[in-house]
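One protein chain omitted, others in place.
Read from first to last, the chains carry the letters A and B; within each, the first residue is number 1.
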Amino acid sequence: MIPELGYFSLTLAMVLSVLLCIFPLWGAHTGNLRLMRAAPSLAVGQFVFVLVSFAALIYASLTDDFTVAYVAYHSSSTLPWYYKITSTWGGHEGAILLWLVMQAGWTAVVALRSNSLPWILRARVLGVLGFLGVGFMLYTLWMSNPFELLLPYFPVEGRDLNPLLQDPGMIIHPPLLYMGYVGLSVSFAFAIAALLTGKLDNTWAKWSRPWTMTAWGFLTLGITIGSWWAYSELGWGGWWFWDPVENASLMPWLVATALLHSLSVTEKRGVFKSWTVLLAIAAFSLSLLGTFIVRSGIIVSVHAFATDPDRGLFILAFLAIVVGGALTLYAFRVSQVRSEGRYKLVSREVALWLNNIFLVVATFIVLLGTLLPMVHKEMGLGSISIGEPFFNKMFAIILVPFAILMGIGPLLRWKQNKWSFLQNKLLIAALMSIVITAAWLYSSYAVVAPLTLLATTLAVWIVMTTAADLYIKATVQTNFSQGLKRLGLSYWAMVLGHVGIAFVIAGVTLTSAYSVERDVSMKPGEIVQLNQYQYRFEGVNTIRGANYSGHAGEVSVLKNDKLVTVLHAEKRRYDIGMQFMTEAAIDAGFTRDLYLALGEQLNNGGWSLRIYHKPFVRWMWIGGVLISLAGFMILGDKRYRTSKKNTDKSQEKLV
Amino acid sequence: MNRKLLALIPLLAFVLVCVFLFQGLFSNPREIQTGRLGQPMPAFDLPDLMQDSKRWQDSQLKGDVYLLNVWGTWCPTCLAELDYLTQLREQGVKIIGLYYVQSYDADFDGEFDMPALREEVTSMLSRAGDPYQFNILDLHRTLSLDLGVSGAPETFLVDSKGTILLHHTGDINPRVWRAKFAPLMQELQP
């Protein structure tokens, strides 16, 4: 009964989204206000029905309703209740339903919070979102129905959730990532609406900016949590592998980052208009492309998702219609746009343009690296692999000018600057960065490679210049502490974002340079040394969890004969799938992680263990969280709040 | 002029990407080819699977066009293709087996249980069909590594001079045979 209700509710939501697509777009085309006014209620109604449908799937999972194929394949009665809930997005059909919840949710929020917009724009934004909703709902109902029933013969026990996904990281990673992906559809909808209206002015950029920032914040957090999840769950201490699925999330992030910088130029200065629109289209297109890559099985990835060529074909067709349509519209409309702003070579406009260039280059590196192996093979040239060595080299190269620019950019004013004015400040900042970094690294490590020094210096440079800029901006009219309070939230967002990037650069550099590992076999009582820590193997206990059994290895970690921590690394075997899983033990710290993974028992009675010492690994996730906070901060900025007062006025300004 | 053309570039690039994505949907990204194509069979000296005394060297295989089929009793797909391979043998195709021992690790497992393996092989081949002229035992997977084998089943087509012409990963069925092997076989044995 409940599953049928879920399916029915989804069908109703689809009907509403068809209406949401047709009414406001037709209304905007013909100038019919009544049709346009239907949009917000349709959007909210659609969201309610999708939510009911999602609740039905959660209910089916919580009550172990194995007549539902999805529940039977992705859950089991022994699964803890919280994983029963998260299992609703642990498989393909459920994940797409979660995507729909996000899509409908964003649409509803846009409908409710856009009442200061002119009706014609508001209607078009919602209409475009409605169109996207139709596509995804059609896909769900037609190709990936989460409520399919296994009747009359249904299993008494489910196949259990993939053990890899039974982890707190997995509870939040996909929803955050989807919030980001789907959130970019709002920027996309604003761009298309602006193109349809033919008015690519700075008001468009102003409206689009808070939505883009928020979506980008979610995307950043999603990627960060994903990296942390891989690190803690996959058992070999890796945090980024340049896997196609990871790349699929990185590409929209890079373009969205370029987009929000470009939006600020378009908003403040009215230049780069057509470029900004293109970025808005590209950001969401890459989200869709990522979905296609992940769900079609077109590219070999370490992350196993259920794949199916029919589904791939549908997503590809949808991709072609949405992106192809958007780019066609773009090609026709954008040639009429002229930008009027003037600026000199040393100006913030140019700095932000260069920022965009580097981010686009980074995107192309990832895009080519992800797709070229497939193209190479299709052209009959054989299989090639593109992975870590390639991407690391390329990113290391563009990091240098990008990070230097990141230090200079914020110090520049719009329109034009005297270079001589900045020269001294920058020189001092550069010298200080080098001295601080050198002092830090040479005092901590015996060997410092030139490239380690360079990359770390760049991280410090970003912090130094950001601090300098903060000081200058705060002391323009008043003293420092007074001035700090007067700085706007969006300025603080920039500070946070840039410092976050510095943390990521420093974390990635230092953990790559100074991580060490040992692959050892140990008997109880034996000690091995890794850096300044001694690891004493205490032995192995058998363990028993709700849906698994296994072994836990206990290792005492000592430093100068004093106990630092006791690590419990587990090797689990899940009852239903008989899958082995490594649960690494991690002693997390601000400056280093101690990481232990238990291997198998050896013939001589010993156990194989992998011990890692990872300095500063946590910094990249701290950085990621800081960056995402920058994205959420804009929600508090008054300039972007829609106030009730404006509502009445906006009713009048129809066109 | 060029503003209009410039604005078309993203669309054209996207269409190109879509064409490749569409093609990619219908091919298997996991199928990879050995680096040995067009090169002679690597040198080896390995025992026969069924007789301890008999040994095989690369030079002995020259002179005939043959298929080298990598297989093991542990591999369900290998079992599935035995029937069709046996039919091919009946049509006169020479098939040599390269037995891929999956689980044996000399450091861990001690003495290898040869009689047990032979019994398994005999029973499986008598049930499902025996396409092989003879089987070469690759206990330490050295020849497999030299051939760029990553698992089983895999099949190589070797010509009479001992040159490797084709490498197929996965099972051989009538469709694969017609598409990949038959045209080359026709050229080699008109």
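Basically, a residue touches a chain if its C-beta (ideal position, glycine included) is under 8 Å from a C-beta of that chain, and two chains touch if they have at least 3 such contacts.
Here is the rule we go by: contacts and distances are computed from a predicted model.
Engineer: UniProt names the one chain left off this complex as which of "Cytochrome c-type biogenesis protein", "RNA polymerase subunit sigma-70", "Pyruvate dehydrogenase E1 component subunit alpha" or "Tryptophan synthase beta chain"?
Structural biologist: The chain we cannot see is, by its UniProt record, "Cytochrome c-type biogenesis protein".
Engineer: Quick one: say which of A:Leu329, A:Ile357 or A:Leu629 touches the chain that got left out.
Structural biologist: Only one of A:Leu329, A:Ile357 or A:Leu629 touches the chain omitted from view, namely A:Ile357.
Engineer: If I consider the whole complex, including the chain that's not displayed, which of A:Ala396, A:Ala467 or A:Leu635 touches that chain?
Structural biologist: Going through A:Ala396, A:Ala467 or A:Leu635 one by one, A:Ala396 is the residue touching the chain not shown.
Engineer: Kindly state which of the options A:Ile321, A:Met379, A:Val435 or A:Leu635 is in contact with the chain not pictured.
Structural biologist: Per the contact definition at the top, the residue touching the missing chain is A:Met379.
Engineer: Considering the whole complex, not just the chains shown, which residues of subunit A touch the missing one?
Structural biologist: On the subunit A side, contact with the omitted chain comes from 236, 238, 241, 243-244, 264, 268, 300-304, 342-345, 350, 353-354, 356-358, 360-361, 364-365, 368-369, 372-373, 376, 379, 381-390, 392-396, 398-399, 410, 413-416, 418, 445-447, 449, 451-452, 455, 473, 476-477, 486-488, 490-491, 494, 508-509, 512-522, 526, 528-531, 608, 613.
Engineer: Over the whole complex, note the residues of subunit B touching the chain we left out.
Structural biologist: With respect to the unshown chain, the touching residues of subunit B are 32-36, 102-103, 105, 141, 144-151.
Definition applied: only the chains that are shown with their structure count from here on.
Engineer: State the interface residues of subunit A toward subunit B in the complex, per the touch definition above.
Structural biologist: Residues 274, 278, 281-282, 285, 292, 296-300, 309, 312-313, 316, 319-320, 323-324, 327-328, 330-332, 334-335, 371, 373-375, 377-378, 382-383, 602-603.
Engineer: Which residues, counting only subunit B, touch subunit A once they are in their complex?
Structural biologist: Within the complex, subunit B contacts subunit A at residues 3-4, 7-8, 10-11, 14-15, 17-18, 20-27, 29-33, 108.
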